[in-house]
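As structure tokens, the structure follows; a few thoughts come after it.
A single protein chain has been omitted from the complex, and every remaining protein chain is retained in its original position.
Note that the chains are named A and B in the order they appear, and that numbering of residues resets to 1 at the start of each chain.
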Amino acid sequence: MSTGNMNLTLKVWRQKNNKTKGALVDYKLSDISPDMSFLEMFDVLNEQLINKSEEPIVFDHDCREGICGSCSMFINGRPHGPKDLVTTCQLHMRSFKDGDTIVVEPWRAKAFPVIKDLTVDRTAFDRVIAAGGFISVNTGNAQDANALPIPKNQADAAFEAAACIGCGACVATCKNASAMLFVSAKISQLALLPQGQPERYRRVQSMVAQMDAEGFGNCTNTGACEAECPKGISLENIARMNRDFYAAKFVSEEDI
Amino acid sequence: MSELNSNIPEGELTQKWTKFKSSVPLVNPSNKRSIEVIVVGSGLAGASAAATLAEMGYKVKCFCFQDSPRRAHSIAAQGGINAAKNYQNDGDSTYRLFYDTIKGGDYRSREANVHRLAEVSANIIDQCVAQGVPLAREYGGLLDNRSFGGTQVQRTFYAAGQTGQQLLLGAYSALERQIGMGKVEMYTRHEMLEVVKIDGKARGIIARNLITGELERHFGHAVVLGTGGYGNVFYLSTNAMGSNVTAAWKAHKQGAYFANPCYTQIHPTCIPVSGDHQSKLTLMSESLRNDGRIWVPKKKDDTRKASEIPEDERDYYLERRYPAFGNLVPRDVASRAAKERCDAGYGVGASKLAVYLDFKANTERYGRIEASKSGIHNPDKETCMRLGTEVIKEKYGNLFDMYAQITGENPYETPMRIYPAVHYTMGGLWVDYNLMTTVPGLYCAGEANFSDHGANRLGASALMQGLADGYFVLPYTIGQYLSKEISVKAIPTDHPAFAEAEAKAKGILDTLINIRGTKSVDHFHKRLGHIMWEKCGMARNEKGLNEAILEIRALREEFWRDVRVPGTSDELNTELEKAGRVADFIELGELMCIDALNRNESCGGHFREEYQTEEGEAMRDDENYAYVAAWEFKEGVNFELHKEELKFENIKVAQRSYK
Partner (left out) sequence: MASFGNAFSSSIGKKLIMGITGLFLISFLLVHCFINSLIFVNDGGLTFNMGAHFMGTNWIIRAMEIVLFAGLLVHIYQGFRLWAQNRAARPERYAVNNGAANSKWYSRSMGLLGTLLLIFLIVHISKFWVKSRFTGIPTQDVNGNHDLFAVMVETFQNPALVLLYVLAMVSLAYHLLHGFASAFQTLGWNHKKYTPIIKSVGVWFSILISIIFAAMPVAMYLGLIK
């Protein structure tokens, strides 16, 4: 059983809504157990705030097992905190030391405006997917699933790209707030599969156009996105997207 | 007490669905364009239904409380999805899937629905693969399968430990495609707070824009709820923090019966609770039981480390009690067996509320196979373990990582500690064969309805049901209702029924804000969860349930007197959202206890201590309880029972045996 023994200072971004300015606010927390998750530590803080009749800190979270992609905290200068390959909800307080000061900010990007406190609007990602992140197959149109064998390594590569949880850490950490890792992961997943071929070159063009329209920055290949991605999505996907984009623009005769 | 008509089509079991599909009235394309359907929820059931309805030509509005439809909790399902494809040539068939599901559900589900589910299961896999869902494959390029509890064939399709994620992203991409084409209007960060009924039919909803706090009125010729299960009534469960019963409960209060609320699935393999701070529980996929052996020490209160306990002092109690299925018995059986051992004092870990899930034997076995593949004869134990660990890593790597992350222990070296936790709720809104509730025009799909799993759900069946409902069932069956609605023009939302429903929703929000009590919403939620877990959890008895009902009523009274919701209702206010949900959970909790008390038998996920065999197995009472208990909400918080008799014409009802 856990015993709470950590004392922490938190500096948390508080912002009432997208019309007001925000600021970092200090909070002291004591008796935090190292077995707590980072979000459970926030639960404790919020409970204290409510008991003091203050407004609790609003943050996105849902599954708390690292798969839904809701949680989105920028912790001590890194998305999802100091550990690699985990989301904020899977980060545990044993990754911190007694007496630490922890700065927590929301994702920051023009395309991800702050809604309140640590909650941001990531619907730009949905619009990018709506622009082409799919295979156009209506329900009931499918042939037998085994009619189309797919080499295991190709299926595995598609799966690795598909592991993206859409949390936006790549955008958050990129110095340019670029969304290329996210967008390329979806493009890659479908480009690697035979089912994705008919729309392959339309898809890359429309998704990139939507990504640009959303106001994300341009990729400069710093590799920060790959390093911070909680699901380890690879930069190879961006190269593949680039290739497909050139093929679509310079080889294909189709206009979109 | 009235009999419920489940509208099951006439004819032979295997022909019912085919005949239904070819005789159901159609809506012509030009009429579809002017018919609006509201879908609440964007998980497997909701997203697939919304996408398919839009593909068919209906005007669809889809709502979810999360920031994106892709975050629905279906995403967290790990293990797999069943389908009667018989790709492994191990004798699987539609009938076997049907039979296993009925048996697994302890003979408390509807034959016709389950058979339909088994029939469309194969279509789901085809559809998902066509969408680009990267299911696991073998080197030959064909799809791979694995086994799951309660079956003796390999029919489970999977994508590592992220099957739910991949299937949901498939449905999500289909939905986003329709959104992009303007055929679905998506409302994210919106929570449904009321069903609007006009002339007895569901005609729309009141939804709260969670960012602005504004209450919005939305019309629909029909309303579909795909809002998931209510496991969070226990506070601690494997459900997401936001999973709630509110939409279903509001529908219930508008006349939709709630069926079998007491059927709760307690999943046997979850990471044990580590302290009071715990906010949720994490599942370790059932697929681990394929390669993990469950045991406890033979000696009571054994404090030795797992590695120090020799083989002959270990009790592999599942293998001992159920030699035929061993570690692959259904979830309810495995859960109760773990509880039985822990209650008897054989539990492990600091809390003594855990059992071991040990991969050592199979790691070594895999290692031996790998060694012989690479030509190493008579490999030593160390080589075997090293090679075997690679195999285990390949199969379950992400689950092992998650376990290590949460517990701080290395599961490759020491056995996992696991304990049962609330995972799935088989109960839900009562629906007929068409998935329509007792409110005309109000449909319910996926975990939110009660339909297919009876008293216990087999592993890898929830994904199957959610997608079956959304892709292949509801879009057909809803035509039967909508074909009669083509002359109904869209009703303007200034209709008095909308105003009344909005006023009701607003009244609740205002009340919650204005109580200004002393205790947080979580405080009440935790207390409710404690009552439910202790008295309406893995084992229930008459005395406990009676106590629980009184305690929950008192808790409800206290909640409405003393809850503290900071902030206002015209902003993003997560405490207000939670308060509304917990208020509904409290009412539901009472109904669950009432239902559990009514059902004087043990079946599947409902285990009444008074009704067990001498060996401690569940004892059904088919004579008196082979029915669906559908509860009608009555003024105040009262409930009236209606029964739907379950007729088994194609399966011989028998005592479940996994021995």
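As a convention for this text, a contact is a pair of C-beta atoms (placed from the backbone, for glycine too) under 8 Å apart; a residue touches a chain by one contact, two chains touch by 3 or more.
Owing to the predicted nature of the structure, the values given are computational and were not obtained by experimental measurement.
Taking every chain of the complex into account, the chain not shown here touches A. Across the interface with the omitted chain, subunit A contributes residues 11, 13, 24, 74, 76-78, 82, 103, 105, 108-111, 114, 173, 175-178, 180, 205, 208-209, 211-212, 215-224, 227-228, 235-236, 238-246, 249-250, 253-256.
Convention: only the chains that are shown with their structure count from here on.
Centroids of subunit A and subunit B (each the mean of its C-alpha atoms) stand 26 Å apart. In the complex of the two chains, the subunit B residues touching subunit A come out as 48, 51-52, 55, 66-71, 73, 75-76, 85, 87, 123, 125-143, 159-160, 162, 164-166, 169, 172-174, 176-177, 179-180, 186, 188, 211, 240-242, 274-275, 277-280, 282-283, 350-351, 401-402, 405-406, 408, 471-472, 475, 520, 522, 564, 566-567, 571-572, 574-575. Partner subunit B is touched in their complex by these residues of subunit A: 1-2, 16-17, 33, 35-37, 39-40, 43-44, 47, 49-51, 53-56, 58, 60-70, 85-86, 90, 92, 94, 115-116, 119, 121-123, 125-126, 129-146, 148-152, 155-156, 158-159, 162-163, 165-166, 189-190, 193, 195-196.
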